[in-house]
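Mind looking over this structure? Questions follow.
Omission of a single protein chain aside, the complex is shown with its protein chains in their original locations.
Order of writing sets the labels: A and B. Residues in every chain begin at 1.
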Amino acid sequence: MSQANDHHDEPHLIPYKTYILVWLGLCSLTLLTVAVSYANMRHMTIPVALMVASLKCTIVVLWFMHIKFENRVLWWFLIAAVGTYVIFVILTFADYSYR
Amino acid sequence: MSDSASITTGAEKPAAHDDHHGHYGVPGYDPAAWKMGMWLFLFTELLLFGAMFIVFAVYLHKYIWQFAAGSVQLDIPIGTFNTLVLLTSSMTMALAIAVLQRGKKELAIKLLDFTLGCAALFCVVKSFEWGGKFEHGIYPGSLHLAAMTLGEQIFFGLYFTMTGLHALHVIVGAGLILWCRARIKSGAVHAERITFMDNIGLYWHLVDLVWIFLFPLFYLVG
Partner (left out) sequence: MSTQALPAMEQVDYIRAQKGLRSWLTTVDHKRIAIMYLIAIVSFFVVGMILGLLMRAELLSHGEQFLSGAAYNRILTLHGVIMIFLFIIPSIMAVFGNFVLPIQIGANDVSFPRLNLASWYFYMAGAALALWSVGVGGVDTGWTFYVPYSGNTDANVVLPMLAAFLLGWSSILTGINMVTTVHRLRAPTMGWRQMPLFVWGIYATAWIAVLATPVIGITLVLVLFEKFFHVGIFNASMGGDPILFQHLFWIYSHPAVYIMVLPAMAVVSEIVPVFSQKRIFGYRFIAMSSIAIAAIGSLVWAHHMFTSGMADEGRIIFSFLTFFVSVPSAIKVFNWLATMYKGSIRIELPMLFAFAFIFLFSIGGFTGLLQAALSIDIHIHDTAFIVAHFHYTMFGGTGVMFFGAMYYWWPKMFGRMYNKAAGMVGFLLFFVGFNTLYFPLFVAGLKGMPRRYADYLPEYEGYHALSTYGSWIMVTGLLILIFNLIGSLRCLRFWGTDAEENPWDAASLDWKVPSPPPTHQFASEPIIVGGPYDYPIPHLGDDDKQAGKAEVKA
């Protein structure tokens, strides 16, 4: 039998504390990215902002959306979807970055 | 089902999916299927906003300085405040699920109410922000905007389109949370049957995720 049919009846009980810590982390990252934007780093502004946003996004997906505790199939799904999107972006820029 | 047909060794083996219905393989309550379906739906949302982010990226690449000039016209403290509001609502949504998993129905409803409050606050702040821009004559098709550089016109066009579409998702999400609240109240959603709430939570976190990217790209590129 494949993993896809594995049953996942028992919801994973995550302690409240984890959510509160995650929230604190997300808030501090938000404040950090705002602070960095005031530092006026010119060329680095956008990459830094995007990196912080991606980090926040990962945290939300892993804990708030419990991907960390999900069936392995959903991991693959997520990789496929995000991978497809990233390739769309890269290939669009195969045109625009040379124009 | 006629008895003559059950020449089978499989009938004794409990199938994973038919714990609810008597028939084999009739889709009943299958939390994993619902969650999988929800994630697939979230991917469509991801690609929908993703396409808009591609548009944004292309014009950011083309008009990098004009986008910076547009960005400084947006109010960073308000944007930051709204980001924190949404993050908080995401946490209370997650907490509401965790609380209901432990059977605390009343507390779960309170947390959902708080989440709804955050959603409302976000929309109110957003509408004031838009209103402020409108007062300064910055709205799609305005003469004031037409007098700006092409890059700034695109920047504000995208600003209104993307934050508008996001606000629409906030409103839809709030509606879903209201529905979920009613179903918890009526007892249709409870600790053993929580997938519905889980899925609405996932949707709400997605709304948060989109904003996590919208905020720095619009407010902080200046």
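By definition in this document, a contact is a pair of C-beta atoms (placed from the backbone, for glycine too) under 8 Å apart; a residue touches a chain by one contact, two chains touch by 3 or more.
Since the structure is predicted, the reported quantities are computational estimates derived from the model, not experimental observations.
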Next on the checklist: Going by the contact rule already stated, which one of B:45, B:75 or B:129 would touch the omitted chain in the full complex?
Outcome noted: B:45
Next on the checklist: I'm checking contacts with the chain that's been left out. Which of B:37, B:103 or B:131 qualifies?
Outcome noted: B:37
Checklist entry - On chain B, what residues meet the omitted chain? => result 1-2, 4-11, 13, 15-17, 23-27, 30, 32-33, 36-37, 40-41, 43-45, 47-52, 54-55, 58-59, 62-63, 140-141, 149-151, 153-154, 157-158, 160-161
Next on the checklist: Could you pull out which residues of chain A are in touch with the chain that's been left out?
Outcome noted: 1-2, 4-5, 73, 80-81, 84-85, 87-88, 91-92, 94-99
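Please note the rule applied: only the chains that are shown with their structure count from here on.
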Checklist entry - So how far apart, in whole Å, are chain A and chain B when each is placed at the average of its C-alpha atoms? => result 14
Item to check | Residues of chain A defined as touching chain B within the complex | outcome: 5, 7-9, 11, 13-14, 16, 19-20, 22-23, 26-27, 30-31, 33-34, 37, 45-46, 49-50, 52-53, 56-57, 60-61, 63-65, 70-71, 73-74, 77-78, 81-82, 84-85, 88-89, 92-93, 96-97
Next on the checklist: Which residues of chain B touch chain A once you look at their complex with the stated criterion?
Outcome noted: 16, 31-32, 35-36, 39-40, 43, 46-47, 50-51, 53-54, 57-58, 60-62, 76, 80, 83-84, 87-88, 90-91, 93-95, 98-99, 101-102, 194, 198, 201-202, 205, 208-209, 212-213, 215-217, 219-222
